[in-house]
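For this depiction, one protein chain was excluded, whereas all remaining protein chains were kept in their positions.
When the chains are written out, they are named A and B in that same order, and each has its own residue count from 1.
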Amino acid sequence: MTRIQGGLIDRNRPLSFRFDGRSYSGFEGDTLASALLANGVRLVGRSFKYHRPRGIFSAGSEEPNALVELREGARREPNTRATVVELYDGLVADSQNRIGSLEHDLLSVNDLFAPFFAAGFYYKTFMWPRAFWEKLYEPAIRRAAGLGSLSMLADPDAYDRGFQHPDLLVIGGGAAGLMAALTTGRAGASVLLADEDCRLGGRLLAEGGVIDDTPAADWVAGVVAELENLPNVRILTRTTVFGAYDHGVYGAVERVSDHLPEPGRKVRQTLWRISARHAILATGATERHIPFGDNDRPGIMLAGAMRAYVNRWAVTPQARAEDPVAIFTNNDDGHRTALALAARGVPLAGVIDTRSGVSSLGEYRTFAGATVTGTKGRKGLSAIELRHGGTSEWLNCGALGVSGGWNPNVHLASHHRGRPLWSDEKLAFVPDDNGPQGLLVAGAARGEGSTAEALADGARVALTALEALGISGTAPAIPVASEEPSAIEAFWHVPAKGRAWVDFQNDVTVKDIKLAHQENMRPVEHLKRWTTLGMATDQGKTANVTALAVMAELTGKTIPETGTTIFRPPYTPVSMGVLGGGDTGQRFRPRRLTPTHPWAEAQGAVFVEVGPWMRAQYFPRAGETHWRQTVDREARAVRASVGVCDVTTLGKIDVQGPDAGEFLNRIYANLMGTLKPGKVRYGLMLREDGIAYDDGTCACLAEGHYVVTTTTANAGLVYQRMEFARQCLWPELDVTLISTTDAWAQIAVAGPKSRELLSRIVDGFDMSNDAFPFMGCAELTVCGGLRARLFRISFSGELAYEIAVPARYGNALMERLMDTGKDLDVTAYGTEALGVLRIEKGHATANEINGQTTATMLGMDRMVSRKKDSIGAIMSRREGLSGDARRLVGFVPVDAGEPVVAGSHLVAPGDPVDMAHDQGWITSACYSPHVGSSIGLGYLVNGDSRLGQEFIAANPLEGQSVRVKAVSAHFVDPEGERLRD
Amino acid sequence: MTDLTPITALGDSVPRVHTAGGYTLRENADLALASLAVARGVAAPAPFGLGLPDAGGLAVGEGGRSAFWTAPDQWMIAAEGMAETDFAASLLAEVPGGRVTEQTDGWTAFEIASEDAAQIESLLERLVNLPAAATAPGRATRTGLEHMSVFVLRRTDSHVTIIGMRTLAASLWHALETAVDRLGGTQ
């Protein structure tokens, strides 16, 4: 145990947890990492490629090493950084990327083969034989080189989303962020302050310094209390702003209940989409390390992390309290860690400083002009080799803190590709003013890293933001913080014979960078992909700048000449669950239900998804064992008596205005403006390029008042195109468009007895053929005064109507029709029978009007009026389209027992089945109870003059080949007498 | 009167109500709706004495009638308790020759009442991506909610009406119910 006094943990709330099956205890306020350290656990994982023993390297979200599988069962989450996992009672975590125990990982044999796993290893090694890749190499690599494993169970948790629109988003609640929020909050701006940690304060919590003569943590508490009292300030802790998007939009994830054993009634996480007029990036800085030989042993960590562990969590970094701790640094900040450790009674082996002529800042030994050149300790550090004054010596120590300077966390400032600038003075990349519009950077994130600088900078940048927002603010008194020495001298890595790790998570060493250099993978983007540097889940937060410096040294260029890597969202890993939102399965997307859905459900209908709609596909009855039996019965009933079908899904657009007729003339290829009140006309719409687009009927309800019907699939798109025509092409036409698809429940009533059935429900309306002929429409009342619209149109080829009533009555109307028509054998039919009936009649739908076909192919070229202009008319006449010889015809199998298969291509008998001999294809097919065999529709070259000829319908994918005969597309009543009867 | 029995948008015989921690979510099956459009540049009429509002506005008149802007030269006129009447005809009588379209059953209205403004606002920020000004009392805005198109009518501090497409009523109800349960704490 290495727990010491103090810290920001609650010793009255002990917590127990398990790691790799062993029980430990910690306190409220601990992270899993601090609790493991407090229990003397240093070995927490195995590295990605070499399975090297690894420990805790950092104290924050930049952690490359200490990745664990957190929780059990369906909630197991791999690759979780122990440094950001808040400890809770009963927490269970396991180490990952091992076979066997963590102590004796069988795959640590990989370490012996390290020479084979150098940069570009995958590209070089697994080239041959090609067939081995999928079956051998990839599975083996995936098992050996990897991270944690998924539970393979469905995620049991709920996720939420939300939207925020603050004047100002402050990202990061450390010294700079707190001052920025305070300054802007006091000025009355609406401020959203987000911080990834569970409590505000940032590095102030780790430094344990004094601000305005009070301990930093108390000063933070005072500021937080004031912010919480400002109604215009909102604080989101446990919230990572992970990406900066266009126009001031930011993405953030709030981990609502990741700190709890289970979310219970809460969601697990919330995705916030923040639209901020301005933002202040106050994300601080991340310490970098200095690579040296064997620098990856457990016990070696960032010096600043050691400071955080002793100050915030009251744990020391070594396994036993008596083990001395050493620091390796090129800057004053490393000495500050030594002071912090000494102040808490941790024995110090000394500070190894690369700078010559520096002296200790306190009571400890300093090796000036010295470097660390090697380490010992199989599963935890036991000694370091240091070289100074031309000699080497071994120094026993239980932990080593490494400080190579601090890299500003500029990530979000670069999310729009704006590259940071190199500062020779600060030896770091600092943000340029090329970041996202409205984003200002403050504090350590722009290299103003001392507490005093960050406090002042936060206030200063806040005033700039207020000015941009047009809000007047007052400069706050800047709190007084103690001086913090920060001198630094460039030193990037210690030359080593062995391996010196740069990127711990992806096992990339200095040698790998040298190899990439030798192999001419020198540009940064090549270096990254060749070595996989910075491509792990930590995105190289502790590695990238150091790697650049090493490459710069090899090429003899400066660091800025060598480049920077491009930062992309997300800043830290984001779970797929929260991006996807909470709703899965049936709730995955909104579903549109037709007005007769409750009735259809009660009938035991089988439903089919048609875009967002759920439509009744067919209505099985007792004794029917196959869907075909049901569909055949439904289709026969329509031909023999009467059937009813909900067709509400067809789009309905209300068109009104004095120029409505002229407008429709320009929308439809055929003449529509001549339509008289009380009449319906079939209409065809083209795309402007001349291809057929959509078809349906148009009804004229009154002078200057029409209802356009579209196909189900194109309802929204046709409306959009009509609005485009109205607003953008012909604004001079006085016309209004309103979509009314949902307002009316529309039921098709089809079959020879449809007139009789409907006469039973209309209120004194003359249904006779003379009074209400084919293609008539009327507004009337039914069932004792309910307003309705009646259209005499037919999709099946039978005498048929469509009746529309206000949607709330649709269900009752369907029940009434079924009830009233019992003696007429009225039969409900679904989309499947609907399809059979229209194929039998030779009506085109989306299979035929599929975006590649023309009016000419559909046999409708004469519909494209030459008396007027309309969308697509001009282009439909170009030779390529008007000269197309393919025509829509019908097909029957020569052997009535054979199927016709949609998608099959047609060739003449004896010809090879290839595109050179292609004669067309089958667009739709079904079994026709009317014909007594399978039938199909399809496009055939010169089809209209080849009726009676035989073809092979070939489906090479399935090895099918059926002899078919071309026939008229109208299998039913080709003269159209029934529907006019 | 017809002898057919209507059902609500959620498929029930009576409107659904759901309460959770201060929120009341209620299906309003009695709200009549009809749209009114005028030619471009024509002065807006004043049906039922309603002053038709500008973009984003909601006007409240006598007898449970209100109007909200839906598009340039277009408004939706709403009337409480009139869903069973031919409200489009009543509206047309107010504006002879006007372009009126019956909309009552094109939509479903869900009323959400809360204890205070803060409750409504924390609910709205989970539902719609709109700045506070667009959902302030007296504002009406069309936007997306869980991929569905809705009108958000902020009637008072503690009352908002969400109007969505009728055929999507079940999905919209689920979205609203889930949101009030999460915030109301009964889930």
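Keep in mind that, in the parts below, a contact is a pair of C-beta atoms (placed from the backbone, for glycine too) under 8 Å apart; a residue touches a chain by one contact, two chains touch by 3 or more.
We adopt the following convention: contacts and distances are computed from a predicted model.
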Item checked: From "sn-glycerol-3-phosphate ABC transporter ATP-binding protein UgpC", "Cytochrome c biogenesis protein ResB", "Sarcosine oxidase subunit delta" or "Branched-chain amino acid transport system permease protein", the hidden chain's UniProt protein name -> "Sarcosine oxidase subunit delta"
Item checked: Residue, one of A:V524, A:M860, A:A873 or A:L888, that touches the chain absent here -> A:A873
Item checked: Option touching the unshown chain, where A:E226, A:E484, A:E624 or A:E688 are the choices -> A:E688
Notebook entry, point to check: Which of A:A342, A:L729, A:M863 or A:V894 touches the chain that is not shown?
Noted result: A:L729
Notebook entry, point to check: Can you list where chain A touches the absent chain?
Noted result: 245-249, 273, 275, 437, 688-689, 716, 720, 723-724, 726-729, 731-732, 869, 873-875, 877-878
Note to self: Touching residues of chain B against the unshown chain: what are they?
What the structure shows: 55-56, 69-72, 129, 131, 133-134, 141-144, 149
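Convention: only the chains that are shown with their structure count from here on.
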Item checked: Residues of chain A that touch chain B when the two form their complex -> 158, 160-165, 265-267, 273, 275, 582-583, 587, 589-595, 597-598, 612-613, 648, 654, 656-657, 731, 734, 736, 738-745, 781-787, 805-809, 811-813, 816
Check: Hey, which residues of chain B end up touching chain A in the complex?
Finding: 1-9, 11, 29, 35, 37, 39-40, 73-74, 83, 86, 99, 101-107, 125-126, 128-132, 146-148, 165-172, 174, 178, 182, 185-187
